[in-house]
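Yeah, one chain of the complex is gone here, protein chain that is, but the others are all in their spots.
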Amino acid sequence: MTVAAHPEQQVAGGAPATSGRRVLRVLLRDRGAVLSGAYLALIVLMAICAPLITAITGHGPNDFDTAAVDTDLGGVPYGTLGGISAEHPLGVEPQNGRDILARIAYGARVSLIIAASATALTTLLGVVLGMLAGFYQGWVDQVICRVMDFLMAFPALIFMIAILSALPQGNRPVLLVVVISVFGWPYLARVVRGQTLTLVNREFVEAARACGASTGALVFKEILPNLRSSLIVMTTLAVPGYVGTEAGLSFLGVGVTPPTPSWGQMISSSVGWYAVDPMYFVIPGGFLFLTVLSLTVLGDRIRAAYDAGEAA
Amino acid sequence: MMARYVAWPAGVVVILFLVCLFTFVLFFTLQPDPAVMICGKTCTPERIDQIRGVLGLDRPFFTQFFGFLAGIFAGRDYGEGANLVHCPAPCLGYSFQTNQSVMEMVVERLPVSATVAIGAAVLWLLVGIAAGLLSAVKEGTWIDRTAMGLALGGSSIPNYVLALALQYVLVVQLQVLPFPQAVAFSDDPLTWFQSYLMPWIVLATGYACLYARLTRANVIDTLAENFMRTARSKGLPPLLTMRRHALRPALTPIATIFGMDFAGLLGGALITETVFGLNGVGKMAADSIAKNDQPVIMAVTLLAAFFVVVGNVVVDLVYTRLDPRVRITSP
Amino acid sequence: AQGPGGTGATGTSATPATGGIVHVLANADFSHLDPARGFDGGVNNFYRLIYRGLTTFGAGPGEEGTKIVPDLATDTGTPSDDAKTWTFTLKDDIFFEDGTPITSEAVKFGFSRAFDPEAGIGSPYGRLLLDAPKDYKGPYLSGDLDTIETPDDKTVVIHLKKPYADFPSALALPNFTPFPKGTGAGGAFDSKPIASGPYKVASYQRNVSLKLERNPHWKPETDTVRSARPDGFEWTFGLDPATIDERMLAGQGTDADAIGPSIQAATVARVQAPQIKARTLSGLNGCTTYMGLNTTKKYLKDVRVRQAINHAIDKDTIVAALGGSTLAEKGTSIQPPTVAGRVDYDPYPYDVEKAKQLLAEAGLSGGFSLTLDTRAQPKMAAVSVAVQESLKKIGIDVKINNIDASTFYEVIGTPAKQNDMAVTGWCPDWASGATFLPPLFDGRNITAKGNSNIAQINDKAINARIDEIAEMTDVNEANAAYGELDKQIMELAPVVPLAYEKLILVNGANIAGAYQHNSYSGGVDLVSVGLADPTK
Amino acid sequence: MSELLEVEDLTVTFPTTRGPVDVVKNVSFTVGRDETVGIVGESGSGKSMTSLAVMGLLPKGAITSGSIRLDGTELLGRPERELRRLRGDQMSMIFQDPLSSLNPYYTVGLQIEEMYRAHRDRSRKAARKVAIEALAQVGLPDPERRVNHYPHQFSGGQRQRIMIAMALVCRPKLLIADEPTTALDVTVQAQILRLLADLRSQSGTGMVFITHDLAVISSIATRVLVMRRGEQVEYGTAEQIFAEPRHAYTRMLLESIPRIDDEVAP
Partner (left out) sequence: MTLLRAKDLTKRFVTRGPLGSKAEFTAVDRVSFDVRLGETLAVVGESGSGKSTTARMIAKLMDPTSGTLEFDGEDVTHAKGEALTRFRGNVQVVFQDPFSSLNPRHTVERIINAPLIYQGRTPKGGRRAYAKELMERVGLNPDHSLRYPAQFSGGQAQRIGIARALAVNPKLVICDEAVSALDVSVQAQIIELLRRLQRESGFSYVFIAHDLAVVRQIAQRVAVMSKGRIVELGTTEQVFGDPQDEYTRTLLAAIPRINPEWDRRRRENS
C-alpha cells in the first residue's frame, strides 16, 4: 500500500516566516495601519520633543499672551479660528492667550502616560482576575467577584476624590494611575469573566486539558486568545475614558496640579466656549479622537493580520 | 454551582456592609469636618463644637457607625427637645444642610434618575446593538467604516461637551426642542418627552458607541463559526439569522457591561443630570459632594452600591440563560 | 464712593406693571429658607420677598441700596447714650401670612432663634451682639430670651453685649426675622416658612423649583421699600450655568420674563449684540478677591517680601483670568468700591523692578518657593496660574495646592493646615468696613478652626485701632476711619487685593424695574423688579 | 427538461499569502430528480467545498467560477436574497462536523423548528410536532423530551442525526449530505439510509452523498464522482466506477477498503 507523502497540492514558496514578522509585513502593507502607527509615533515624538517645540515657537505652555485675546470680550482670541496665526499655529486659549500647540505637546505627556499606564494596569488586572474567576468558579470566583462588587459598588468618582484628596501630594500621575486602575479593573474583569465562563466549557479547552495544560496555561494560552475581540474594544475605548477621568479629577482638584497641561483639562475647560471659540475644543478633541482612532485601527488590523493566518 | 445562588443574598449583605463601613471610615477619617461647612463664614471653635454635638460627630466612630446601621433597620431620632426630628425605619440619615431625611431626598429623586437611566438604556441598547450588528454584517464596507468612525468619535466626546453642543444646535439654533423642563409625565407628556430626549441622547451616546464596537467585534467572531453557516443554510430571514444566531453569543459581554452600566446609572448620571438640571440622584451626589453633606454622600454611595451589586447578581443569572453550557457542572 | 451698580440699566429701567410672574433661573437652590440658617447675598435678597425685619436696606440702584431704612419698625431705632440698649416701636397693621399680627413677642422669639445650635448657623450678628445668658441655647432648648424686653405688643427693647452704633445695619440681616412664638423647630422653615413679606411660598420642591404667591395679609401701606408688582415669582433651580446663559440670550417663552445669575466669561462676547446689550446690567458684586499672605510663614514673615509680592503681581493677567475687563476690575485696596468710606488708592502699582529690589533687601534675591492654596474650580485655578506666572518673574516659584471646593475653606480656615498663600474673597455683610476689616485683620480673632484672618496678622496697632473705631457712635465717622485703616493695614501688606469682580446680568426682554442691588452682591433687587407687560 | 442540479466547470479558489489556491478545479457533474450521486475521494480533495459552492455558503474570500444550475436556473452570481429563499426550501445540506455546526445556544428543537417555520408553517405548534417526528425518524430515542436539549447534551452520532433531521424537515428537492453517517453505528446507518431512500422515492429528492464508505456509496448511488486534490478524477455510473474503474486512483481507493472478512489484527 502506497500513500503519497503530500496528499495536498504542493505550493511554491519558501519556509513561512515567524508569525510576528509575518504580521509586521502584513501591517506594513496596510495603509490604515501605517497611518495609525505614524500618527501615534508623531504624538509620542511630540510629547518627547515638547521643549523643542516651545523653543521653536517661542511660547511656553504657560506663557500668558494677553495681547492675543480681547479682554473686553471675556477673553476671546483675536483673529479667526481661535487665534490661529503664524505666531500660534494652533491658536491660543481664550482668556489668557496661552499657546495651544505648546499645551498640546506638553499635555500629551501627562494625558498619554496616565491613560496608557492606567489602561495597561486595568487590562492586566482585569484580564488576570477575570479569567481566574471565570475559570475556577467556586470559591475563587466568589472571592474575586465579591472584591469586584465591592470596588464597583462605590461611585468611583466620589471615592477617587475622597481618596486622592487624602493621599499625600507625592507623585500625582502615579497616584492617579493607581487609583484609576484600582477602581477601573473590575469593569473589564467582569466582561472577561463572563466570556471565560462560556469558553471554559468549549471542547478545545477540554482538549488542551487532556494535553496536560496546567490551569494557568488553559486560562492564558487557550482561552485568552478567544477574548481578543472584546479586549481590543475595551482597551482602546478605555484610553479616552481615562483621559476624561484624569481631566475630571484634575478639575475637582485631585488630579494633576495646574498649570500642568493635559488634554483632558483642555477639553473640559473648552466646553463653555463652544459657541464663541469652537476651535478651543476642536483641537485637543481632534488630537484625542485621532489617537483613539489610531489605536483602534491598529488594534483591529493587528487582530486581522493574526487571524488571517496564511490566507490573508 | 448551586452554592453560587445560595451565597447571593449573604454576599450582597456582606458587600453592602463593607461598603458602608469603608465609606464611613473614609469620610470619618479623611474628610473635612462637616460642622465647619455648616458653621459658615464667621465661626468660632465653640460654635463648631456645638454643631458637632448636634450632629453627633463628637461621638466615637463605632457609636456613629452603629447608630447609622441601626437607623436603617429601626429608624432613629436626631436632635433633642423641640428640635427633635424622627427619621423612620429605613433611615439613611438626615441632612442638616437641607433639613430633610435622606431617604426622602432619595425617594424624591430616584424616579428622575430611573427615567433618565431607563430611557437612555433603551436608546443605547437599540442603537448600539443595531449599529454593531450592521457593521459586523457589512464588515469592511463604507457602512461599517462610517458607523465605527462615528462610534469612535462618540466615545471621544465628553458628555458635557455633547450635552451643550446638542442643546446649542437643537434648541438654540434649530429650535426643534424647548429647553428641558422639570415636568411630570402625567402633566404634559409631550414636554416631558422633549425634556428628557436630550439627556437620553447624551447619556446613551457614549454607551452606544462602546456597545456598538463590542457587538461588532463579537458578532464578527461569531459569523466565522460553523453554526452560522448552518443557520444560513436554512434560508431564514436575514434579520432572524442575525438576531438569533449571531447576536446571542455576542451578548455575554454586552449583558455584563449592561448590568453594570445600568445599575451605575440608577445611582445617578452625575454630569448629564447636572447639565440638564435634572433633579436626580446624580445631581444630588454632585451637590452633596460640593457641600460635603456627609449623610447624603453616604446614602448615595449605598444606593449606588446596592444597584451595582444587584445588577451583578442579575447579570450572573442571565449568563446561564444566555449560554446553556454554563450550566454544566464546572471542573 | 462711585456708584457702581446700574451702569447698563437703560433698557430695563422702565417701571414695572402690576401682575404677572417673574421667573428666576438659578444654578443652585437656596441654602436655607430659614433666615436663621441661610446667609449669603443671593438668599438674603430672596428673604426680603417673604420676610420683614425691623430695618432693611433701601430699594434703589447705587448708594440707595446701602442705606438703612425702617421696615417693621417705625424708625431705625432709638439707642441709649452708649448705644448699648436699643428701643424699637412696631408699625400697625403688620401680619404673618396666617393673619396673626406681628408683635414684640414675635420679634423676641425670632431673634432668640439665632442662639439655637442647629438653627442659628446663619449670620453671626445675633449671637455676637445680643446680650444673652452664657449657656443660652435658643428658644427650643432654653426657653425665652429674657434679655429682650417686650413692655407691650408694639415695643421691643434690645440689650447688646457691647456698644454698637451700627446696630440698625446689623438688623437688616436675615437672622433678625420675627416669627410666631414656638414655630420653626427642627428645620421646619426650610420647607414651610412663615411669611411676613409681600409673598409667601406656594410650593417648594427642593433643587427643582420654588413658587411664591401673594401674601394677602401683607399691607402695602406698611411697607415703603417693597413695591411688589408681580403676582408671584418662580425659581427654577439646578440649571447648568452654560444652559442659563443660553436661555437668557435666547429669551424664548417664559424666559422673556426671567432674570438669571451673572453670565460666564465665555458668554461675554455674545452679549455685545445691541438687542441683547439693551437688556444687560453690569456692576460690581461688592466683594474683594484677594490673596492672603500667611504672615507666620518663613519668608512671608518679612514685610518686604509681602510688599514685593504686592508689587510683582500683574493684575491685568488676574483680570483676564477672571473673564476680562467686563467681569472684573483690578483690585487695589482691601475694601471694594461699594463700601462706604472707602478710599480709592493704589499702594502697590505693578512694578517688577521694585519688587526685585525689595526681595534683594530682604536677602532673598536668589529665589525661593511658596505654596498657594486654591479652590479647585476653573476660575480660581486660572487666577492661581496668573499669580504663579507673575511671581515667577521675581524668582518665586509658586506651587499650586489645588483643594477640593468642599474642603477649601476648612483648609485655609485652619491655621495648622494653611499654607503660605491662599486665593479667596470676602464680601461685607453691609456696606461698611465694620464687616470687612475686623473679621479679616483683627489678630484676636485667629481661631484654630474656622479662622477668617488667613493672613494671621496680629498687629497691636491695628487691633487697637479696630477697637477705637468700634466705639465710635457716628457711623459715617466710623466708615471714614475704616477707609484710613485700610491704608494702614496695606502698609503691612498682609494680603494682595487682586480684583473686584463684576456681574453681567442679562434680563428677559419683558423684565422691568431691574437694577443691581449693592447690598445683595449685585443681584437684581427682587422687591422692585417686575414685568413690563404682564399680559405677554 | 433539465436535470435537477447541473454543475459545470466549477472552480473554487482561495486567495492565500502565497497566491491563489484552487481547492476545486473544473468539476462537472449532474444530479437528476430522485437520483443519488455519490462523491468520494481523498480527504481534503474539495468535496465539502464543492457542496458548499452549490449551497452558496463558501467561506468569505472564496472565489467561484463555472456554472451551477438548479432546476435550470443559474445559482452562481445570484443575489443572496434569492439564494436564501432556495436554501432550506429547495436545497438543504447536512454538514460534516455536527457539533460545531449546531448552535450551542439553542435547543435542537428550536433549531429544527425555525427551518420549518421559515418555509412551511409559521405556527410553533406544528413546527414542534414536525421536529419531534423528524427526530423520531432518525432513530433518536425519547424525542419528545430531547427536543428541549442543547447540542452539547448529545452524543456525536445523535448530533449527526439531528443534522439529518433538520435537513429533511422541509423535504427539499436537493439534499447535499456531507458524510452524514460517519458517526453512526451500522444499524443506525442502515436506518438512515432507508430513510433517505424513502425520501427519494416519495418526494423525488435528488441527493449528493459524500462519504468515505464506499460500500454505502455502492448501495445507494446511481452515479459516482471521484475527486482528488480538487480535481475530478473520474465520473460515471456506480457500476462503472466500482466494476471498471478507469483511473489508477479509483482503483487504489477500492483496493484500500478494509474488509471485515479478510484481515485480522495480529
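Should a chain be cited, it is by its letter among A, B, C and D, assigned in written order, with residues numbered from 1 in that chain.
Heads up, the rule we're going with is that a contact is a pair of C-beta atoms (placed from the backbone, for glycine too) under 8 Å apart; a residue touches a chain by one contact, two chains touch by 3 or more.
None of these values were measured; they are calculated from a predicted model.
Checked against the hidden chain, the listed residues D:T11, D:S65 or D:S219 yield one contact partner: D:S219.
Annotation: of D:R161, D:R200 or D:R223, D:R161 touches the absent chain (contact as defined above).
Annotation for subunit A: contacts to the undisplayed chain at residues 1, 3, 5-11, 13, 16, 19, 22, 202-204, 206-214, 217, 221-222, 225-226, 228, 307, 309-311. Hidden from this view is one chain, which touches subunit D at 14, 40-45, 47-49, 59, 96-100, 141, 145, 148-149, 153-158, 160-161, 178-179, 182-190, 193, 212-216, 218-219, 238-239, 242-245, 251-254, 256-260, 263-265.
Going forward, only the chains that are shown with their structure count from here on.
Counting C-beta pairs in contact across A-B and across B-D gives the higher total for A-B. Mean C-alpha position of subunit A lies 47 Å from that of subunit C. Between subunit C and subunit D, the centres computed from C-alpha atoms are 88 Å apart. Each of residues 242, 246, 405, 407 in subunit C touches at least two other chains. Counting partners per residue, subunit D has 152 as the residues that reach two or more other chains.
Listing the residues of subunit A that touch subunit C in their complex gives 62-64, 66, 69-76, 94-97, 161, 165, 169, 250-254, 257-259, 269, 271-273, 275-277.
Those residues of subunit B that touch subunit A in the shared complex are 1, 3-4, 7, 11, 14-16, 18-19, 22-23, 26-27, 29-31, 148-149, 152-153, 155-158, 160-161, 164-165, 168, 209-210, 213-214, 217-218, 220-221, 249, 252-253, 255-257, 260, 264, 267-268, 270, 285, 289, 297, 300-301, 304-306, 308-309, 312, 315-316, 319, 322-323, 325-326, 328, 330-331. If you check the complex, the residues on subunit B that touch subunit D are 225-227, 229-238, 240, 244-245, 248-249, 322-325, 328.
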